[in-house]
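All protein chains but one are shown at their positions in the complex.
Letters A, B, C, D and E mark the chains as written, and numbering starts fresh at 1 in each.
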Amino acid sequence: MALVPMLTDNQADARARTVFDDIRATRGTDYINNIWRALANDPAQLQATWSEVKRVMAPGALDALTKELIYIAVSAANNCSYCLHTHTASARAKGMSEAMFSELMQVVYLASLTNRIAIGLQVETDARYTQPPAPVA
Amino acid sequence: MALVPMLTDNQADARARTVFDDIRATRGTDYINNIWRALANDPAQLQATWSEVKRVMAPGALDALTKELIYIAVSAANNCSYCLHTHTASARAKGMSEAMFSELMQVVYLASLTNRIAIGLQVETDARYTQPPAPVA
Amino acid sequence: MALVPMLTDNQADARARTVFDDIRATRGTDYINNIWRALANDPAQLQATWSEVKRVMAPGALDALTKELIYIAVSAANNCSYCLHTHTASARAKGMSEAMFSELMQVVYLASLTNRIAIGLQVETDARYTQPPAPVA
Amino acid sequence: MALVPMLTDNQADARARTVFDDIRATRGTDYINNIWRALANDPAQLQATWSEVKRVMAPGALDALTKELIYIAVSAANNCSYCLHTHTASARAKGMSEAMFSELMQVVYLASLTNRIAIGLQVETDARYTQPPAPVA
Amino acid sequence: MALVPMLTDNQADARARTVFDDIRATRGTDYINNIWRALANDPAQLQATWSEVKRVMAPGALDALTKELIYIAVSAANNCSYCLHTHTASARAKGMSEAMFSELMQVVYLASLTNRIAIGLQVETDARYTQPPAPVA
Partner (left out) sequence: MALVPMLTDNQADARARTVFDDIRATRGTDYINNIWRALANDPAQLQATWSEVKRVMAPGALDALTKELIYIAVSAANNCSYCLHTHTASARAKGMSEAMFSELMQVVYLASLTNRIAIGLQVETDARYTQPPAPVA
């Protein structure tokens, strides 16, 4: 059970309902996910979070599906059950095949393994990898 | 300082040197990263790990660069300094532009934020996202 | 389902029952939370843990409510569902308003984000922040 | 070494310099911390992050120092060396005494311990703590 | 609900069924745990993972029960509910007494506490502990 109530449209205040409306318009669905109904208890945070989701997840140098894959990878590393369920559904809706999902998770597992090797043995970074790129002239 | 010595080619045993040779051949470079020289203290683990890296990171349903991006995302979530340095270098060598790196990290930051919202408020997964796909007939 | 049984007063041994009695006296309630009934399977750990809870959570330079807020923040970062539920209830009982809870969680979310920026980009600490305070004369 | 260059004022673009100016004005110092110089490589993320820091860390239902304490607690849980150094300095500048710092860290240690008990034994949340508060009428 | 279906023997492909057969033969039971039925959606990962489990968990310089204890400790640190349940059962089947389980978890709790002290205070490693052992002549 969540620590705050999931606010219905009627329970949410005007600022929160404006965000709900924008979610509906942006996603072309009438359904509002639980995370937004939970955040509606704190309308300022709801607005700020939804604004960032729209900014960051829009296609740019990376396409929208690649961004979903990265999102799932982080959610798996952070053990977020809610996020794994919702973003796997979202990625499948954007075209993620089961073969892509398998390969995504394979990389997550492998990185979990090799991250732990590097950390567990306290391997120092090779000198050649500690030079930042120069800023563009 | 690592917890085990970085083994030179001369210090590594025959099984480990065989892996070193395969790394050199596969990557087209004479340089062996520290993680492999650390793992050479345990040749069976070295062989198993390198075998998985070759299997998982090869292009398939996802291309090699996308796999590097996912790897970086997991390494950031897991706080692996070694892995962040080496795989950022690897991704840049495979064509990751600075704009792609910025967007990759933006998704990592956003997921870190929204993962914590879902966890912090203990938001329950919407019923519509808890249906697994049916196995392919 | 827990990995050990929740011991009733009758099932717990004498050392554990003594701790149960002290919990009841200290908190002014007859109810014993599940974590203590689980720990009763290991009476030495039960005693040590309860002793630390009493020592640490007592008001001092920080008041009891501020300590609960910090506790919730750590529990959110560590993804402890049990602890989030029990300590949110405890903080509310000690006077945490919903506005305070919202601001607490806002800081948790923001720190989760900026922690990941500093880690993800491997930002080095500014020299001015790496000087420890001198011990008091 | 960071994965991106720390941009000087001259290297940063106009949007980033505007944020630098606002940081200087808000904090009453000419010094810009490394995290902002790193984020200047991605001006949109720099703007969004600084905007959130200003919004969230301003005093409200919780005072500014309490927010810093919560920030430190999360940074300790997330193992962020950069954030621990900078926010400990910031909290001390805002009046955190060494006794307050000790008690803050005591709660962080205790929560780390009891979080692990609840998780390690898979203790189920007591039914009485799984009722969310009703929304305000 | 899992993100992929648990494949029955009939739904799994030939490669996956071969792994199922080896699990049954190795463990002397007809029962296949859910994790293997989930991984059967990705037969290459199923084969690789099962192969590693057989290699690593076999007795060697450490006996099989000690390896299970270590496995449980990592699973507690990583907050893996599935793994805690299955490997606690496995360790008990291999002879872990309740006293051993209590002491195992005591060390997990203590390390969680002292890890957080060292990280929270950013304690630097003593010079005497940063010398790796020389490779064997």
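Keep in mind that, in the parts below, contacts are C-beta pairs under 8 Å (C-beta built on N, C-alpha and C of every residue); 3 or more make two chains touch, one makes a residue touch a chain.
Keep in mind that this is a model prediction, so the values were computed, not measured.
K.L.:
Give me the visible chains that the unshown chain touches, in label order.
P.N.:
A, B, C, D, E
K.L.:
So one chain is hidden, and I want to know which residue out of D:16, D:35, D:70 or D:105 touches that hidden chain in the complete assembly.
P.N.:
D:105
K.L.:
Going by the contact rule already stated, which one of B:66, B:79 or B:114 would touch the omitted chain in the full complex?
P.N.:
B:79
K.L.:
Considering the entire assembly, which residues of chain A contact the chain that has been omitted?
P.N.:
76-77, 79, 81, 84-85, 105, 108-110, 112-113, 115-117, 119-122
K.L.:
May I ask you to list the residues on chain D that touch the chain which is not drawn?
P.N.:
For chain D, the residues touching the absent chain are 79, 84-85, 88, 98, 101-102, 105-106, 109.
K.L.:
Where does chain B touch the missing chain, residue by residue?
P.N.:
The list for chain B reads 1, 3-4, 41-42, 45, 49, 78-80.
In the analysis below, only the chains that are shown with their structure count from here on.
K.L.:
Going only between touching chains, how few steps reach chain D from chain B?
P.N.:
Between chain B and chain D, the shortest chain-hopping route counts 1.
K.L.:
Report which of B-E and C-D is connected by more C-beta pairs in contact.
P.N.:
Looking at B-E and C-D side by side, C-D shows more C-beta contacts.
K.L.:
Which chain has its C-alpha centre farthest away from the C-alpha centre of chain D?
P.N.:
Chain centre farthest from chain D's centre: E.
K.L.:
Approximately how many whole Å separate the CA-defined centres of chain A and chain C?
P.N.:
About 28 Å, centre to centre.
K.L.:
I'd like the Å distance between the centres of chain B and chain C, where a centre is the mean of that chain's Cα atoms.
P.N.:
Measuring from centre to centre gives 34 Å for this pair.
K.L.:
Using the touch rule from the top of the page, what residues of chain D touch 2 or more other chains?
P.N.:
Residues 1-4, 41, 49, 52, 76-81, 85, 108-110, 112-113, 115-117, 119-122, 130, 133.
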